[in-house]
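A short write-up of the structure that comes next.
All protein chains but one are shown at their positions in the complex.
Which chain is which? They are A and B, in the order written, and residues in each are numbered from 1.
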Amino acid sequence: MTLSLLFEQLLNGLQLGTMLFLMASGLTLVFGVMGLINLAHGSFYMTGAFVTAWVTGTTGNFWVGLLAGTLAAAAVGALVEFAVIRRLYHRDHLDQVLATFALILIFSEGTRWLYGSSPLWLNVPDSLAGSVTLPFGVEYPLYRLAIIGMGILIAIGLYLLISRTRLGMRIRAGENDREMIGALGVDISTLYTLVFALGAGLAGLAGATIGALQSVQVGMGEPVLILAFVVIVIGGIGSIKGALVGALLVGVVDTLGRVLLPDVFKLFMEASAASGVGAAIASMLIYILMAIILIFKPNGLFAVKH
Amino acid sequence: MNEAVLSIQNLNKRFGALHATKDVSINVMPGEIHALIGPNGAGKSTLIAQIAGTLPPDSGTLWLDGQSLDALSVAERARQGLGRSFQVSSLAESLSVRRNVMMAVQALQGSSFRFWKPVNSDASLREPADAVLAQMDLGHRADTPVAELSHGERRQVEVACALALKPKILLLDEPMAGLGPEGTAKLTTLLETLKHQVPILLIEHDMDAVFRLADRISVLVAGQVIAHGDSDTIRNDPNVREAYLGDDHAESA
Partner (left out) sequence: MTQSHSFTQTSPARPARFRLDREGWISLSLLLILAVGASVAYLAGENFFVNLASRMVIIALAGVGLNLALGFGGMVSFGHAAYFGLGGYVAGIGAFHAFDMTPALGIPFLPNGSDQMIPLWLTAIALCGLLAYGIGRLSLGTSGVYFIMITLAFAQMIYYFAISWPTYGGEDGLPIYIRNQLWGLNTNNSLVFFFLCFGLLLAALSFCHRLLGSRFGAALTMARLNPVRLATSGVEPRPIKLVAFVISGMITGLAGALFADLNGFVGTSMLDWHRSGEIMVIVILGGVGRLYGPVAGAMLFVAMEFWLGGLTEYWQFFLGLVLLAVVLFARGGVFGLLAGRSRHE
């Protein structure tokens, strides 16, 4: 294990963390403001990826595709909020889980129906192709680096949005006291639709950018969704800061664990067994991390008081 | 440590800058109804939460019948003999009145980890529950779901649930709140009959009821007990008069 490999993997971990942050921030906002658990969040991720792949394929321009994918995910989010989700705010969590699980089935099978089962492909745009040389002699793909940069920008943007704007003020009011924003005379249902669409748009953006690294296929949002849940549980439900810290933690721990653990086990096991055991344990690492954090901080690292 | 049934000693609780419970000490003696009164925001709810075990105090100790309550959970305090009622009635709405009371009887008898014998035909659970219900004048409502009860009846069920624990003390949190004159009168009569059976720490807003029922009264203002004594003492205490009649500049040490 060389230092440069370690550095490279650290960057990969950050890049995964960035993606998870885009997913988790939407989930945690929707929970913080509306008290809703949304399993269908992964469907917006998928929507973003599919629309981006499709529009990019049609227009030949990745950036038009990316914009279209993000906006489409936000629009679908707004539509779903209007048609289904707003009926669930006053329901218990069981109903929310079931209804949004139903939405997953509808979205996934609907997408399969429209696009078929074989994956779509999306290429990295020419302007971001190739790689750059970083310290420790690491050749790192420019596109992945751009994703990390985008994540930083979005984290700053969200921070400014929530701390500096009127919309942000209303969101904070809603997190502290759902009755209060009503008293402030804010049009709650518009606010809710906006917040939901914002979360969906962020998920769509994540799906669209990842689409260029992996294949675009039905169900691609689900593993990310569950990782995002782990992120939220670790960070504390409703906390954007928690989502950021949790996402980076999960991204880095997961990535480094997969690389390092087999080597660690090779220190005291024979090689083939070590890689098997190492891989198996590595796949469980973030859940073990979650369990440990739960024991000491049952409400997550940045618990939000309701 | 003394002959008090419930002894609250030097209880303190702060929330940031707010000193919500300030060195509160109250002793409830056997056979008495001890009323705790105070204006809104005096810290009564915070104090009750600390006695019941839902909120840990910053410092101070609680003794029930010579045993320390400090390290005990809500359920353990209940088993030690602390029976309580809630300000906002907290019952299982869809269950019958009897089922609500039977829960306490079951806890009193020990294990809830019995998986086989049906409770519905279990006389050792039903009979004590029915006896307490009869005492609270609810015998005829035993099979009614709580959801169908009147406000006043719910209060009575709350007290019945607490009584079924065969408590060493009853902690009643504003039992008269929201009751009309008729309901208040009825509950007052019922509580009077209880007093010889079990001492009561009564937190109450209704002054008529307090002066009629209480043997001794403690007055809580701004987290602090500003007066102790019987009805007459309290009625004539200038500090109390100020806290209740004057503006809210009751002294805060």
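The definition used in the following text is that contacts are C-beta pairs under 8 Å (C-beta built on N, C-alpha and C of every residue); 3 or more make two chains touch, one makes a residue touch a chain.
Small disclaimer: the values here were computed from a predicted structure and weren't measured.
Between the chain not shown and the residues A:31, A:140 or A:302, the one that touches is A:31. Note that of B:118, B:181 or B:238, the residue touching the chain absent from this view is B:118. Of the candidate positions A:14, A:33, A:103 or A:203, contact with the unshown chain belongs to A:103. Mapped onto chain A, the interface with the missing chain covers residues 31, 37, 84, 87, 93-95, 97-99, 101-106, 108-110, 112-113, 222, 226, 229-230, 232-233, 237, 276, 279-280, 282-284, 287-288, 290-291, 294-295, 298-299. Although one chain is not shown, part of chain B still touches it, namely residues 52, 73-76, 78-79, 84, 86, 90-96, 99-100, 102-104, 106-108, 111-122, 125-126, 142-143, 145, 161-162, 165.
Note that only the chains that are shown with their structure count from here on.
Centroids of chain A and chain B (each the mean of its C-alpha atoms) stand 49 Å apart.
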